[in-house]
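The structure's right below; bear with me while I get my questions together.
With one protein chain held back, the other chains of the complex are shown just where they sit.
Chains: A, B and C, in written order; residue numbering restarts at 1 for each.
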Amino acid sequence: MDSMRRHADPALIAQSTAVNAVNVADFEVLAERALDPSVFGYVAGGAGDEWTLRQNREAFDRWVLRPRVLVDVETVATAATVLDTEVSMPILVAPTAFHRLVHREGEGAVARAAGAAGTIFCHSTLSSVRPAELAAAAPQTARWFQLYWSTDRQFTRDLVQETAASGYGAVVLTVDLPLAGRRERDLRTAFAIPPALPLPNISAGLDRPVDTAAGLGAIVDKTLTWADLEWLRDTSPLPIVVKGVLTAEDAELACEHGADAVVVSNHGGRQLD
Amino acid sequence: MDSMRRHADPALIAQSTAVNAVNVADFEVLAERALDPSVFGYVAGGAGDEWTLRQNREAFDRWVLRPRVLVDVETVATAATVLDTEVSMPILVAPTAFHRLVHREGEGAVARAAGAAGTIFCHSTLSSVRPAELAAAAPQTARWFQLYWSTDRQFTRDLVQETAASGYGAVVLTVDLPLAGRRERDLRTAFAIPPALPLPNISAGLDRPVDTAAGLGAIVDKTLTWADLEWLRDTSPLPIVVKGVLTAEDAELACEHGADAVVVSNHGGRQLD
Amino acid sequence: MDSMRRHADPALIAQSTAVNAVNVADFEVLAERALDPSVFGYVAGGAGDEWTLRQNREAFDRWVLRPRVLVDVETVATAATVLDTEVSMPILVAPTAFHRLVHREGEGAVARAAGAAGTIFCHSTLSSVRPAELAAAAPQTARWFQLYWSTDRQFTRDLVQETAASGYGAVVLTVDLPLAGRRERDLRTAFAIPPALPLPNISAGLDRPVDTAAGLGAIVDKTLTWADLEWLRDTSPLPIVVKGVLTAEDAELACEHGADAVVVSNHGGRQLD
Partner (left out) sequence: MDSMRRHADPALIAQSTAVNAVNVADFEVLAERALDPSVFGYVAGGAGDEWTLRQNREAFDRWVLRPRVLVDVETVATAATVLDTEVSMPILVAPTAFHRLVHREGEGAVARAAGAAGTIFCHSTLSSVRPAELAAAAPQTARWFQLYWSTDRQFTRDLVQETAASGYGAVVLTVDLPLAGRRERDLRTAFAIPPALPLPNISAGLDRPVDTAAGLGAIVDKTLTWADLEWLRDTSPLPIVVKGVLTAEDAELACEHGADAVVVSNHGGRQLD
């Protein structure tokens, strides 16, 4: 585990944030100080020229609130219901890969934090724990499981069934990663997945050393179509969320082929620019 | 008063402005030199990312004059009448808090300056003087009183009646501060209201040490609605201005519930971003 | 003349431009090196925040050419006819003040250069030479005379008649300077018109030391209206150009009251921002 330890100094992060962090951007600055540059670049960077990454941030500036006044605001609530689960706010923890790159407690700690905040943790295929393990580590947290669909269909079926048996609330199928992106920051820093990092949700045929983030493209079955979504619909006892839809046409197709919900997303600008 | 003295060096400001200040932006530079950083941040800063603050300034650049020529301009006038008061120009002195943070003479000096400029001074609830005191300090100045409405209704009634008895021309009810803003500059500088600063217009139940600007949120009654505006209308012998309206719907509601005027304002981008 | 000499080093300008100047912007850089800062600020600066000055430059970027191809371009011409005068290109030398601030040869040298380039030189009221003197200094150049209209009407009548008698082609009445602008660069540098600079086109009543560029506002009669344009029309044997029109309404009024042409201009952003 020594190769992992250099990636983050949890004590340093804890100390820094307690002292200085006022907003989310501050945490990014603190993270950059605490992390190995190649890991920070993997977390913070986007694909290509990072044009999409910048546009994603600027898109928020185009939203303007229209405040109304003299309304009784003593009791206000941001609570919402998402696929029959009550959450404290309409913000979930999106699936992200490799939490143990930045902290040794990894996905379990983040899932417990999500539960403490009253919202759903979405567990990534690219994590260090199986669904059953995470359920044991964060039993009080509402959990969804994000699925990358390998070419080994039996492996996928087993994974989905373990998810359902572990008390998860939904399967989130990511469809906007047909190919891994050209992540120039990762190429410049020679970012690689450490060999010691377990990836138990990837089928045996793929469970080999992975040299770069782009190498992970191999875990995705490029031949998937809407018909496969129907197979998943029949296989999974859980609701299915299709993540990565960017057109109205595809949102309609997702509903027709069995999705219970869609997530509009460009993968955070991380894979296609 | 020693804790106050460090906040500003009036002699330095006076000397600097006499020498260098060519426009309003220059005064901001001079103020930054003369003031304690936390006080300067409180005066100059906005809420959140200060996006609204920047937009407020940029909005002025979208106004373009359309000059006409060969018109006799020997005698020109900017005078206007506002709620039956003649002013030398259509610009009033908006209510701002805690003038004694930046100069020991505080609201009295600013009110006299407003009078000398021929316009109205709007006296903030968050000042160091009661309406009767300010009337004595600046008797020649047309004055309005800005009201934050505490949960102690008798205290509010007394304050409004003292205002009317002190020769004020209007009550300005601020409605765009249902909650105090997250002012990140203040958090970074650990800005706090000095204990020595009197706040006589805040009801006894709230007149306790206040640690940050955000702590002042407690002075506002979050349950206020348009019905309360009608109560104020019946209580106040003075015209009522509702400040902080940003939608046409609310401007109509304000008129229906007793306002004599509204001020379109987002609180200078200081409280909501 | 020593007080003038420091303003410019003609030898330095000549040497520098011969070596390095590739475009118009280069001349500005060279001028900044060669001139006294207050003089450079007067020449290069605009009014107020210089927003209009910047917009004037950016406006050029909004013009896009639409090239056509395979057209015989062996013989091309930019020649044009302006108020019956043939010019080599549709660009005239606009009236600008105080040429002797930047070079001892002043308006005469610039007028000869304009003639050599085949275009019209517009001679400013705020120059160091009378119309008859400039005619003698640049007899081959087509000349117009720009008029600021003082309150001394007989002085204005004599000036216009000398202009006509000296072979000028038009009188250009500037109407966009009802008041001198607040030129902050000039205030910061304490720019002043040197006492040694002659201003023979300003009437005796105004021919006193002038401390700042803004002080020149006194030379303009603020009571001028379209009726006065008709008086000028009857007084001047030359065509009249009204300079400083920014609205279609005023362009129509100018024609109705005797103008032969108008110049759309905001005074280069130098006087109103």
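By our rule, a contact is a pair of C-beta atoms (placed from the backbone, for glycine too) under 8 Å apart; a residue touches a chain by one contact, two chains touch by 3 or more.
Please read all numbers here as calculations on a predicted model, not as lab measurements.
Trainee: Can you list the shown chains that the omitted chain is in contact with?
Mentor: Output: missing chain touches A, C.
Trainee: Touch as defined at the start, partner being the missing chain; which of A:V73, A:L246 or A:A261 qualifies?
Mentor: Residue touching the absent chain, from the options given: A:L246.
Trainee: Given that one chain is not shown, which residue among A:V175, A:I219 or A:I240 touches it?
Mentor: From the options A:V175, A:I219 or A:I240, the contact with the absent chain belongs to A:V175.
Trainee: Can you list, in ascending order, the chain C residues touching the missing chain?
Mentor: On the side of chain C, residues 22-23, 61, 65-74 touch the unshown chain.
Trainee: Which positions on chain A touch the chain that was left off?
Mentor: Residues touching the hidden chain, for chain A, are 48-49, 51, 175-176, 178-179, 184, 187-188, 222-226, 228-229, 242, 244-247, 249-250, 253, 266, 272.
Note that only the chains that are shown with their structure count from here on.
Trainee: So what shape is it, when you link every pair of chains that touch: line, ring, star, complete or other?
Mentor: Shape of the chain contacts: a line, open at both ends.
Trainee: Quick one: chain B and chain C, Cα centre-to-centre, how many Å?
Mentor: Taking the mean C-alpha position of each chain, the two centres sit 46 Å apart.
Trainee: At which residue positions does chain A touch at least two other chains?
Mentor: In chain A, no residue touches at least two other chains, as defined above.
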